[in-house]
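Worksheet: one structure, shown below.
One protein chain omitted, others in place.
Which chain is which? They are A, B and C, in the order written, and residues in each are numbered from 1.
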Amino acid sequence: MKKVLVLLLLVIFGVYLADVMFSLEFGRQVFTDGVRDFYLEKSPLDLKVSNTITAIVVNFRGFDTLGEVTVLFLATTAMGGILYKKRHAAGTRSVLFSSSKIVMAGSKILFPAIILLGVYVFIHGHLSPGGGFQGGTIIATGFLLMLMAYYDYSVNHNVLTIIESLAGITFAGIGLMGLVKGGSFLENTMPVGVMNNLFSGGLIPLIYIAVGFKVGAELTGLIYTALHEKD
Amino acid sequence: MDQVKFDISLIEYGFFISAILVIMIGLYGAMVKKSLIKIVIGLSILESGVNLLLITIAYVQGGTAPIFSPGLLKDMPLTVENIKALGAGMVDPVPQALVLTAIVIGFGVTAVALALVIRLYRHHHTLVIDEIKNLKW
Amino acid sequence: MIIYLVFLFILLALMVGAAIFSIIQKDLLYAVIGTGVISLILSVLFFLLQAPDVALTEAAIGVALTTIIFIITIRNTVRFEDEHDRKEAGESKKFINN
Partner (left out) sequence: MVGSPVLFVAIPLLTAFLIPLFAYIWKELVRIIPGIVILYLLVLSVSLYGQVLREGTIVEQIAGWAPPWGINLVFSPFTGLLSTLMLFMAFIIWMYSYRFKNIDFEPSKKYFILLLMLVTGSIGIVLTGDIFNQFVFIEIMSISGYGLTAFYVGRDSAEASFKYLIMGSISSMFLLLAIILIYSQLGTLNMADIASKAHLMKPEFKILALIFFILGLGIEAEIFPLNGWAPDVYSQAPGPIGAAFSGIVVKAGIYALIRVIYTLFDVEGSLQFLVIIGMITLIIAEMAAIRQDKIKRMLAYSSIGQMGLVLVAFGIGTHEGVFAALFLMVSHALIKPLLFLSGSYLVFNSTEKSIKELNGLGKFMPLTSFLFALGAIAIVGLPPLSGFWAKWSVLTAAANSGMLLVIGLVLAISIVEIVYYFRVVNRIYFFKKEESVVPKIPTINAKFAMVILAVIIVAIGFYPDLITSYLHEASETLLDKGNYIQNILSVAQQVTQ
């Protein structure tokens, strides 16, 4: 009964939403006075960042990104609190299976390559697609691979915490630096350099590198926490 | 980046319809299903649908990705006119930035939800929602 | 041109199909694989819609991390949506090994 009711409600809702959405012209939405043109113009000219999305994520809407890394940080914290047990059986792995030799050898070779790719992605965030989040998640998948392949592989939780904290402090600190220098929070106070060079964009690559470290550490910690809970 | 030009007349509503369908399927799963993990799966499907809708709105017909790569600039001088001309042919970067944020936030929420599922299972040894009703639902 | 369109329609249909599959499938492990497929297709769609950054993020988070965290949860809890199915499946459908 409930199923039918919900289904009916959803169909009405979906048809209404679709009806409204269809009045948009797919692929022809151009705003003459929206924020889009401003970003597309200022990003290459003022910030010398060729990847506009990076400019938006780190600079124009950098406050969102600060909030976002906080959300991940909170998710890790909350997970730790939720799964906390008084008598903590240290080092018990919940997913216990041994991989074959081939998988183990393969992941040993792949692991440095994945980490390198992640680092490349977040260092070149202002030049090409990718950036701190993407690089951080790639690094986390690298650790995930190792955790899956080697059943006794362990990550030092203290190191993760310290990296996470330091990266977070760097981000917030860079933000406050703008304020101290008399500008506003997260303002790009460094010289921006020449476009499409690695060292360009002022503070943007620095912030994205901090985000990369933070996201990488947080996601790794998150998976590690989930993996090491056995009831 | 390879240019993929869509014939709008055919594909016009394909993206909208499928995004809305995915949203509805996700909502259905989250509202009706009895298994805790199924509810979380529903949530993650719902998130996917909303993200697709956002990116669909950002798309501009025949537009390029909003990246001023050296290949695109082709030794053009960086003047306001050139940048404006290039920018006019780009898709909207703002919703993409929003989706980037939304995906990461969604993952955080999913992780917390699954941690709660694990703890509920520890207490009740079941995932069926009807058997966990210590509180009124 | 027409091939692109057909390809696109197949992708969209597959995505909706995977979503329905994930919701109706009783075996939670398969359902989770279904969500992984949704994310994978979504990431391709994002790339086609000229959003390479989002496509990268979706590929890493949606396909790899979300799926694995679901699988860890399933491993820690139960594999089937209701108890009845678990008994029916019996020994043959035990989780990976152990």
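Here are a few things to note about the model shown:
What we mean here is this: contacts are C-beta pairs under 8 Å (C-beta built on N, C-alpha and C of every residue); 3 or more make two chains touch, one makes a residue touch a chain.
Worth saying up front: this structure is predicted, and the values here are computed from it rather than measured.
Touch, as defined at the top, links the missing chain to these shown chains in the whole complex: A, B. Of the candidate positions A:I53, A:V71 or A:M195, contact with the unshown chain belongs to A:V71. The omitted chain makes contact with subunit B at the following residues, 23, 27, 30-31, 36, 39, 43, 46-47, 50, 53-54, 57, 94-95, 98, 101-102, 105-106, 108-109, 112-113, 116-117, 119-120, 123, 132, 134-137.
By the touch criterion stated above, the residues of subunit A touching the omitted chain are 16-17, 19-20, 23-24, 29, 31, 33-36, 38-39, 42, 59-64, 66-68, 70-71, 73-75, 77-82, 84-86, 161-162, 164-165, 168-169, 172-173, 175-176, 178-179, 183-188.
In the analysis below, only the chains that are shown with their structure count from here on.
Between subunit A and subunit B the centroid-to-centroid distance comes to 15 Å (mean Cα coordinates, whole Å).
Multi-chain contact residues of subunit B, defined as those touching 2 or more other chains: 6, 11, 15, 21, 28, 56, 59, 63, 65-67, 90, 96, 100, 104, 107, 111, 114, 118, 121. Shared contact sites, meaning residues of subunit C that touch two or more other chains, fall at 52-53, 57, 61, 65, 69, 72-73, 76. Contact residues of subunit A toward subunit C in the complex are 51, 53-54, 94-97, 121, 129-131, 133-134, 137-138, 140-141, 144, 148, 219, 222-223, 226-227, 229-231. The touching residues of subunit C, when paired with subunit B in their complex, are 1, 4-5, 8-9, 12-13, 15-16, 19-20, 22-23, 28, 31-32, 35, 38-39, 42, 45-46, 48-54, 57-58, 61-62, 65-66, 69-70, 72-74, 76-78, 81-83. Against subunit A, in their complex, subunit C makes its touches with residues 52-53, 55-57, 60-61, 64-65, 68-69, 72-73, 75-76, 96-98.
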